[in-house]
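Note that one protein chain of the assembly has been removed; the remaining protein chains are unaltered in position.
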Amino acid sequence: MAGWWKRHPYYLWYMLREASCVFITAYALILLWGLRRLAQGEGPFEDWLESLGTPGSLAFHALALPVVLYHAWTWFKVMPKTLPDTRLPAAAIVAGGVAASAACSAALLVAVWWFGLWSVP
Amino acid sequence: MTRTIRIECLRYHPETDAEPRLQAYEVPFTDDMSVLQGLQYIKDHLDGSLTFRWSCRMAICGSCGQMVNGVPRLGCETFLREFWPGTVRVEPLEHFPIVRDLAIDQSDFLAKLESVKPYLVQKAPPAGENTNLQAPEEMQAYYRYSKCINYLLCYAACPQYGLNPAFTGPAALTLLHRYNADSRDAGRAQRMPVVNQEDGVWGCTLVGYCSEVCPKDVDPARAVNQNKVNSTLDYFKHFLFPRAKEKS
Partner (left out) sequence: MKRSNKPIFWALFGAGGMLSALVGPMLIFITGLAVPLGWLDRETMRYERVLAFAQSGAGKLAIVAVISLFLFHGCHRMYHCLHDFGIHVGRGLKAAFHGFAAAGTVAAIVLVLAV
């Protein structure tokens, strides 16, 4: 079975989907670290913010973004297989998931950008 | 119009061969000839020792599953013209032991199939009736999964089965679901232990290629993954009410 994922492109896409876990885990750890710095006070938190702007961090996030987007797409693509049988066509379930994700993302951006949600106590 | 195509077959006679090898044949073919017919031409005209399985020649018996250029397919509904002027490489289904040339040993699958009780465990008919009626919608709940006739292409497509042969696998779990989803069946409680074990649905990581290669559009990945939800509900129910009788 060694190297089985090279036998068919389908398997390569599967491996890419699975590889997204590395980025999601690392991103969670970055946030966890930021939370720790936040708890330590303004100086440490500013340092953390500063570190997000380093080339290494930017490169990581620039790579993580498309991989996690691909994860999101595959997540909705297989959703019809995980849900109990319904009369809804599979394409409608996938479209619903993608639409929900787009709506959540837009809401998040709007909340952060225009309304400064993070300033509301 | 007759053209000639090169067919490479995996050859392996365990009594005489140390290991499998590929043997190439030049086969004349017409547009309407399938890979299976190519193999039959080889057996009739070029090399009588080539061994392969077939029966119906019309994609309903499930005997002629093979790896055709690395993809699990039915020999009788795959046409040679698709590959010309390239070559066709025919190998036995992945992940199964070889009995001889292209014929695989299915015993592992058959044992798993038996373990899921792939038959109706009859429910007692309603009082005064001697049979269980079924409405068309109730039939729809399992019809798709009942179309599986054990070609085993899904097992050849499943890396998890290749990595861990103890995994119950797509077709057996699909047939398990087919009977659990049948309104006339009372065998769910007997089948859930197969679903719930580590090598039941939990051996699956939703690669999904099984559903891609299924020639009958059974969607085994769907049957298996729905049962992850069922198994999870079953788990928490068992956890919360350990003494509750499993209802069917």
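For reference, chains read A and B in written order, and residue numbers begin at 1 within each chain.
Everything that follows uses one rule, which is that a contact is a pair of C-beta atoms (placed from the backbone, for glycine too) under 8 Å apart; a residue touches a chain by one contact, two chains touch by 3 or more.
Remember, predicted model here, so these are calculated numbers, not experimental data.
Trainee: Contact with the hidden chain only, please: which chain A residues?
Mentor: Touch set of chain A with respect to the missing chain: 1-2, 5, 15, 18-22, 24-32, 34-36, 38-39, 42, 45-46, 49, 52-53, 57-58, 60-62, 64-65, 68-69, 71-72, 75-76, 82, 97, 100-101, 104-105, 108-109, 112-113, 116-121.
Trainee: Spell out the interface residues on chain B facing the chain that's missing from view.
Mentor: 159, 163-164, 193-194, 196-198, 200, 202, 205, 228, 231-232, 234-236, 238
Please note the rule applied: only the chains that are shown with their structure count from here on.
Trainee: Whole-Å distance, chain A centre to chain B centre, using C-alpha means?
Mentor: Comparing mean C-alpha positions, chain B is 35 Å from chain A.
Trainee: Which bits of chain B are touching chain A when the two form their complex?
Mentor: 70-71, 141, 159, 162-163, 181, 205-209, 211-212, 219, 221-222, 225-226, 228-229
Trainee: Considering only the defined contacts, which chain A positions touch chain B in the complex?
Mentor: Per the stated touch rule, the residues are 1, 4-5, 7-8, 10-11, 14, 18, 78, 80-85.
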